[in-house]
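All protein chains but one are shown in place.
And now, chain A:
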Amino acid sequence: MTAVITKMAVTSSLGENEDEIHERIMKFNSGISTIDYFDTDEFMSSIAGNLNHETWEKVRKIAIDENVDNSSALTIYTVNKLLKNTRFNYQNVGLSLGTCNGGIQSMSDYFDDIDAGQSGKDNLKNYPLYKQMFDLSNYFGFEGPRFSFNSACAASSAAIAYASQMIESGKAKTVIAGGSDPMSKWVYAGFNALKTFNTQNATPYGNDYGLNLGEAATFFIIKDKEEALRDGDDILCEILGYGFSNDAHHPTAPDAEGNGISFAIREAIKSSGLESDQIFYINSHGTGTKANDVAELKGIEQVFGKNVPLISSLKGYMGHNLGAAASTELALTLIGLKNNVLYCNFPFQDYREETRNKKIFREHIDLSNQKTRDIIFINNNAAFGGHNSAVIFKTNLDNKYNTENSYKAIDEKSVYINYISESTTNELKNVNERIKLNPEKPLKEFDKLLYQRRMNQLSQVSIIAGISVFKDQTIPTRNGLIFGTPLGSMNATTKYSDSIRKDGFGKASGIYFPDLVVNSTSGRISRALNLKGYSASISSGGNEDFKSMEIAFEALKSNRADVILSGSGIESNSVTEKILGHPVKTDVVMIEMVNEFKPDTSILKVNEVRSYQVNATTRKIVKKTVDNATKQDKTKVLLIAPNKINNFISSKNVDFILEDGTGVQGIKALLDSIAKKWDRVLILELSINNELTVLDVNSLKNY
């Protein structure tokens, strides 16, 4: 199946109306303005791409009325516009969301409450990044599967790409995908500490470097092309393919040669079945910083050689919208194409020396007389944590779409599990062995070379768990990592917030800021284990291990990687314990998944990993899955669920485990089940938020 985008809604500093946005870009009238809603005296810059006051008041009203964070409110506000004049059954709608900082304002408010001697509990519950997908589905009644990507500045790109995967695999009929990030003083302070700002309107590729932050939310309706044609939808573009990668290089700086970027673009082109010379345009990440623009161009040149496609960055018009950057930039490109225009870079005096290339164009391009009416373009994004994402789209300028090439011939592969591990700070556990660790400095004693200063506990333990399962390194570049974590390293988050609370926003800690983004752990694991292939970081609020496995399973099945480490982890921290309501120890699970059977090492075959949203009242899907499975011979069924569901499962054949919100219980149960030598194991992991992922595996011991 081919996924298409049928509708979009934008809330940005350039405005909300497509005609207004088009007019402003044509006149180079940027959305960058002075910040007047927090004090910027302590910062090197005072400007950003700000939403106008009227819009912001409407967003705030939703936040107050619904008791949700501003980020969720901005998402709800934007999706409300998206759903106008649409008619479809919300029950079947899946979500694929991206955010960089999610409810960070609520976290900031929580610390204000604490400092004022209050509990702050109401604010704290709105912090977690996964909360956005629950707030959104609660508000509108969406009942399809949900995913929340937190790969920082590439998050909404990952979300859009994965939405196409959900359509192609048939797991959702309609997906709402995109990203949302309102401005946050905490985040502004972090970029200030890293000295990345331009004090004037940013000019990517220009000789005056530095970036402007921005705030935005942009969402799309994505569905199967045949269905869209049948329903008579307007089609804005087809999603032809995508590629994910990780730089495995540095928490904030890109690989200077652009190796991660070129890898993602190459994978995207390969998955589209295209040749590189068919790419007409690249909507680049182009932040305007010294490090990004040069490295990104080098990465692009690695793929296209001297014949690079047309390139422009749209960040000069509205700032860097972080988790909403990719989705908003895509929307702008689509608005341009609706008007037969490719938008150029924001005007600059002269090229930066290293990016002096005419293909980085400086005047809007009129496509009215363009002979080739199919415009194939790449949306390219990169992020802290080293995550890169490139997605390829095709827009027909005459709105001509047909069912031709609707079905991609994908050689579906089988997926196997070779190794499973669990690690705490005290002990590493594999299928066959247990290794004691030094809880004071686990990684430093386990593998000194992989330890880096100030490395948080979650990253240390994750790397240990990762090393113990990563044993198939035959084709080093197509090794990937999918990592889930409900909250990331809360110890790093706390250290960063302490620096602000102690010394003020102007002295925010630049060395702890990089770990404020939840995907930083994933980046650190990728770097330690040199995992440069398919890469994503997610949160889901209690079943991160299986959700990550599902993404890895789909990627391996469709041959987007050869080896994927998939895992999840949680870090011991008092704020985490407050959110989950019970003591938490640092705990990480990791498995190695492959798509070639290895007689000596493959221990399980994965039949399916699939997420559902469970109806809180009927819990039909849980009951149905359990009933079906318990009828089968030699199948062990394990149910991980909140206490309240226990009584409704009557069968003696089902083992019950109390769900605790850590997101690591599914793989722990899988690891324990190996010793029992079942032929087939079915594990249902249901979170308190009615998020269910079912894992179905067969033992290979008889092969």
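We take it that a residue touches a chain if its C-beta (ideal position, glycine included) is under 8 Å from a C-beta of that chain, and two chains touch if they have at least 3 such contacts; residues count from 1.
Definition applied: contacts and distances are computed from a predicted model.
> For the chain that is missing from this picture, which UniProt protein name fits: "ATP-binding cassette domain-containing protein", "Carbon starvation protein CstA", "FtsX-like permease family protein" or "Acyl carrier protein"?
Hidden chain identified via UniProt as "Acyl carrier protein".
> Using the document's definition of touch, tell me which of A:81, A:250, A:501 or A:623 contacts the absent chain.
A:250
> From the list A:53, A:373, A:454 or A:620, pick the residue that touches the absent chain.
Per the contact definition at the top, the residue touching the missing chain is A:454.
> In the full complex, which of A:245, A:345, A:459 or A:509 touches the chain missing from this view?
That would be A:509, which touches the missing chain.
> Can you say which of A:121, A:290, A:620 or A:701 touches the chain missing from this structure?
Of these options, the touching residue for the absent chain is A:290.
> Quick one: say which of A:63, A:176, A:193 or A:640 touches the chain that got left out.
Hidden-chain contact among the options goes to A:193.
> Even though one chain is hidden, which residues of chain A still touch it in the full complex?
193-195, 209-210, 250-253, 290-291, 444, 453-454, 503, 507, 509-511, 514
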